[in-house]
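Apart from one protein chain that is not included, each protein chain of the complex appears where it belongs.
Moving on to subunit A:
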Amino acid sequence: MLPIKAVVVIALTVCLTASTFAAYPHCCRRYMIGRLQDSIIKGYSVQTDTEMCRINAIIFHTKKGKACADPALKWVMDAVDRIRNKAQKIHQRSSQGRKKKTI
């Protein structure tokens, strides 16, 4: 009866530690209506349909939460480009600063 004991132990440990689960990474299931203002977009992530999710989407992070946008729309990719360009500038600035320091 050893396996039964083992399962009881496993089940008990699972039950006892059940209160703090890791958040499951959810997917966008539909695209948002309308468009977001640039000022409230804090960042973005990319959802692809070659992974666990069913549709391609750009997830914009805002103060209020996450919004799912259709990557086929122009404003969505413009917003993504803007964030990317901003990041690029910061990257160049910081790498220049580092060069100066090393010189």
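Here is the rule we go by: a contact is a pair of C-beta atoms (placed from the backbone, for glycine too) under 8 Å apart; a residue touches a chain by one contact, two chains touch by 3 or more; residues count from 1.
Operating definition for what follows: contacts and distances are computed from a predicted model.
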Looking at what's absent rather than what's present, what does UniProt name the missing chain, "glutathione transferase", "Eukaryotic translation initiation factor 3 subunit C", "Ribosomal RNA-processing protein 41" or "Chemokine (C-C motif) receptor 6a"?
"Chemokine (C-C motif) receptor 6a"
Hidden partner interface residues of subunit A, rising order:
3-4, 7-8, 10-11, 14-15, 18, 21-38, 41-55, 57, 59, 61-62, 64-68, 70, 73-75, 78, 83-84, 86-87, 90-91
